[in-house]
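Below is one structure; the comments refer to it alone.
We show some of the complex, not the whole, and keep each chain where it was.
Order as written gives the chain letters A and B; numbering starts at 1 within each chain.
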Amino acid sequence: MRQSHHKLTVATSGQGFYDITADVVARLSADRYRTGLLTLFIRHTSASLLIQENADRDVLDDLTAFLARVAPERQSLYRHVAEGNDDMPAHIRAALTQTHLAIPIVDGRLGLGTWQAIYVVEHRRAPHARLVLFHVLGD
Amino acid sequence: MRQSHHKLTVATSGQGFYDITADVVARLSADRYRTGLLTLFIRHTSASLLIQENADRDVLDDLTAFLARVAPERQSLYRHVAEGNDDMPAHIRAALTQTHLAIPIVDGRLGLGTWQAIYVVEHRRAPHARLVLFHVLGD
């Protein structure tokens, strides 16, 4: 067994879902693992990771709307308001989703289902550069 | 160190929690790891994984009711309605829970707490076959 690691910087331009599946697959392919485990980790607390449907763009818009509904940008709800009205809702929406993901590698391929894609979810309104760490182990 | 992988198909019959702990333990036992890490990954976006209490069935019913409350089947809330009123709520409920879980193996046993069980959570009303991938590594 061996391991490797990579980095991916994702440039975001406002709230929403950024599909990084192709970037992840590209970075993995050079490693040539047959069997193993990929772990992704995002180094932020107002952006997050999520595996969700890749078929209908409406699903992602509905998820964005849900997160806005459950953690609204309403200043009266929060103490932490110095960094903008969208900052505390961003932390909550990140807390409800994932800081890390792990996906098995089977027969040389990432074990995602047919309809699964890997997303960076940006929860802030302003553009950001979001850093995702990769850890891979296997044979 | 070595690794192994397995699959488990779970036949669901409507929304709710399906305890797969015994199936997971059974698949692990043949591998005879003393120390290691188990990762489970579900290849779906409208069913998910969760570790929760195994003692009182009411806890699971209350969790199901909570998920129905936070992401209700109300068509006016969603754009993605073509696949049924329960489809978009299913994606949201899956997003709020887990696509993967990892559990350490200690002294030859899965490191679950006394009251912890591993569940596949079905978020759709119709029966489905849900595929869970296992990755195990250790000594």
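Here is the rule we use: contacts are C-beta pairs under 8 Å (C-beta built on N, C-alpha and C of every residue); 3 or more make two chains touch, one makes a residue touch a chain.
This is a predicted model, so every value here is computed, not measured.
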Total copies in the full complex, given that 2 are placed here: 3
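The rule is short, and it goes like this: only the chains that are shown with their structure count from here on.
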Gap in Å, rounded to a whole number, between the CA centres of chain B and chain A: 20
Residue numbers on chain A that touch chain B, as the complex places them: 1, 35-37, 50-53, 56, 58-59, 61-63, 65-66, 70, 96-98, 101-104, 106, 111-116, 137-139
Chain B residues within the chain A interface of the complex: 1-3, 5, 39, 41, 43-46, 70-71, 77-80, 82, 88, 91-92, 94-96, 99-100, 102, 131, 133-135, 137
